[in-house]
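Beneath this line is the structure, given in structure tokens, with notes to follow.
Only one protein chain is missing; all other protein chains are in place.
Labels run A and B following the written order; every chain starts at residue 1.
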Amino acid sequence: MIEHLPILQILVPMLTAPLCVLSRRPLVSWGLALTATWFALATSIQLLIRVLAEGTQSYELGGWPPPWGIELRIDLVNVFVLLIVTAISSVVLTAAPRSLEKEISSDRHYLFYAAYLLCMTGLLGMTATGDAFNVFVFLEISSLSSYILISLGPTRRALHSAFQYLVMGTLGGTFVLLGVGMLYMVTGTLNIVDMGARLGDLGPNRTVLVALAVIVVGTSIKMALFPLHAWLPNAYTYAPALVTAFLAATATKVAYYMLVKFVFRVFGVELAFTALRLDAVLMPVAILAMFIASTVAIYQSDVKRILAYSSLAQIGYMVLGLSLASVTGLTGGIVHLFNHAIMKSALFLALACVVLRIGSTQLNDMRGLGRRMPLTAAAFVGAGLGLIGVPMTAGFVSKWFLVLAALESGYWPVAVLILLSSLLAVIYIWRVIEVMYFQPPPDDAAKLTEAPWSMLGPTWVLVGATFYFGISTSLTVGVASQAADLLVNGAAP
Amino acid sequence: MVLLAFLVAITWAIIQLRDLFAAVMLTGIFSLISACLFMVMDAVDVAFTEAAVGAGISTILMLRTLALTEGRSDPRYNRLELGPLAVVVAIGAVLIYGTFDMPRFGDPNAPIHTHMVPRFLEQSSEIGIPNIVTSILGSYRGYDTFGETTVVFTAAIGVFLLLSDLRRGRRVDDALRDDIILRIGAKAPIPFIMVFALYVQFHGDYGPGGGFQAGVIFAAAIVLYTLVFGLAKAEKIFRRRRLELLVAGGVLLYGAVGVVSMLFGGNFLDYNVLAHDPVHGQHYGILLIELGVGITVAAVMVSLFFLFARRQQV
Partner (left out) sequence: MDVGLYNYWAVIVLMMTGLYVVISRSNLIKKLIGLNVFQVSVIMFYISIGKVKGGTAPILEEGFEVYSNPVPHVLMLTAIVVGVATLALALALVVRLHGAYGTIEEDEIAEIDTRETNALESNAREIGAPMS
């Protein structure tokens, strides 16, 4: 069975989703879904071990060799993404039942779990596949299910956000489809490795340039890169708290990986950066994203929204790492993908606890929360420190690599800008801390109990991970630097 | 070329129209003309699907949505917008710039015709099905098709979640109850449509067709039944629970074929191992997965119709 690992981790959540529909009972379907996600996590750990030991794993679906059949291709880069997606999905889902009770009526929970699993399936499928068109199919599975998940938010604005995201997301997906079509047209293949090899022989031409542009635009919409980010703040703010914790840590990350895959695997460093100068576009955009989004975050009055804008800024950091096109830069980008996923879902899970108890994430309603819900507030502070990039936290590690990479490439102003934008993060996180610890609770406030352990537990696991990966970097940096080396120097084992 | 020009004209008309009913009908016509174009370009399966889906399902769903919401768009918002216009002109220019290095239309020496295709055309020894589209869809790229079925399944879950929980609503127009001639007239074709659906389902190996198209046609028969006998009666036969069972069952059947082939020692969806003779195995495999697709699609389409039909204007 061991050789089937690549497909199993996609297949198990995929087939558990219809089982959830059949079971109908909220707790049974939660149990099923939980088993599937933890199974997928175990599988991806197993895969990581195998990839580290034996190199890239290829799995031919239907037994057809590529390029005729579809291939799953697990290398060091995407196994890392698979790991973070399955880990976050498992941890967030563990906290689900209590949080859902508050926001969604229980006769619909089984459908929620099915949609959640499908979303996860889509993300894993997109990450694992070695086929350019298959990316689109799984992209749409994850997109459709994320529209559904967002639309379940408690207010009517969730519907509007979901619709906006649907329109933007479909445009993004269709742009990717168009770009893949153009590449298919000039290479005659859909397999990513094959496509990369044939494009390398072909060299740059006008069609390839436009295909690159179209794919970059499409993926940028999906990962909400400035200025194509319009859907994200609303979607994150009005989705159910739990869904935000899940999507913020996974969906944009996988979209980022999709961009990495296309840029480095299909086009290659030579073509994308030397011939077509992709960095000249992406670097300024990334820096603008960092600054504008962080600045806007400072002025928000809803904590969920603050974090949503902060996510936009973090995507800027990741893209900056990519645009440097060096091993160190990409290491920074990939490590930040991993670390940011952990920190952000910890923050949003803490907010889910807040929503459970006070029913709001408005800054004003969170006054005095440090005394009313000490554990939740402390978790928020812990993960918030990581987000700022305080030493000994995971956020510090990834920013450190980004600064190093900028200096290495001779862009010292960029390094300064990274530090400056971190100051902005200090301001917006401090605003929340100030309100929680240094303002008295509202006069009419009822007595609050701390959030249940079923939710605090997962939150603290993630906060713990924030600190763990800030101190022990062998897993994150170790794997990511090898992965980056693989991408930049293209040494395929 | 003429047809393409038609399409552009239709789209511009849609921009200007305030009456949404007319706009939706034009969209249906747009799909039909597209289907003709696909036909001209030899894509018979695609044409079939576009006609069934674009002109059929989409139009019905859109019309029902209009009936539930509003029939007109507000003229205040119907002016020429210069910003978006500039954006699309710019993108269009970039795309046209990209066409200059493309292989010419219909060029038989273009890379896509020389790289992978020869094996597919020679595949009769591997799969043994005349319709190459079906053999690629079902076998070489069976995993894509599995994904596609899952997309349909996902959409069904979404619509269940969005539309089902709200007030049950009184029975909607119990259509043709009073008109005996229409009733008999409309009843007559139902069995034939169903038989045709089965034909499309199982004949996909030889002609255009397959699980998806068959599912849509089968659903059309049930929709007709509903129109004749009323929603109440139709829903008694196709209860929500049973539909959910079918929706999920189709996906599971598809997955099960893959899992069974794994148990027999092949890779996921490797049908060669399903029978002693690989070609037979391919036949069984494709037959079963197409059935899975057909079941899910038919059940989803019927569910969509019921869910939209049951809602009442708020």
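Convention: a contact is a pair of C-beta atoms (placed from the backbone, for glycine too) under 8 Å apart; a residue touches a chain by one contact, two chains touch by 3 or more.
From a predicted model like this one, the values you see are computed outputs, not experimental measurements.
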Inquiry  = Considering the complete complex, identify which of A:Gln46, A:Thr94, A:Thr174 or A:Ser409 is in touch with the unshown chain.
reply    = A:Thr174
Inquiry  = One chain isn't shown here. Among A:Glu103, A:Glu140, A:Asp194 or A:Asp279, which residue touches it?
reply    = A:Glu140
Note = Residues on chain B facing the left-out chain by the touch rule are 1, 4-5, 7-8, 11-12, 14-15, 20, 23-24, 27, 30-31, 34, 37-38, 41-46, 49-50, 53-54, 57-58, 61-62, 64-66, 68-70, 73-74, 77-78, 81, 84-85, 87-89, 91-92, 95-96, 99-100, 102-108, 110, 112-113, 116-117, 120-121, 124, 130-133, 136-137, 141, 144-145, 147-148, 151-152, 154-155, 158-159, 162-163, 166, 206-208, 212, 304, 307-308, 311, 314
Missing-chain contacts mapped onto chain A = 133, 136-137, 140, 144, 147-148, 151, 156-157, 159-160, 162-163, 166-167, 170-171, 174, 177-178, 181, 184-185, 190, 301, 362, 364, 367, 439-440, 442-443
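We adopt the following convention: only the chains that are shown with their structure count from here on.
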Query = Which part of chain A faces chain B closely enough to touch in the complex?
reply = 4, 7, 11, 14-15, 17-19, 21-22, 59-64, 67-70, 105, 107-108, 111-112, 114-115, 118, 121, 125, 131, 133-134, 137-138, 140-141, 144-145, 147-148, 151-152, 182, 184-189, 198, 205-211, 213-214
Message = So in the complex, the part of chain B that touches chain A is made up of which residues?
response = 94-95, 97-103, 110-116, 119-120, 139-144, 147-148, 150-151, 153-155, 157-158, 160-162, 165, 244-245, 247-249, 251-252, 255, 258-259, 262, 266-272
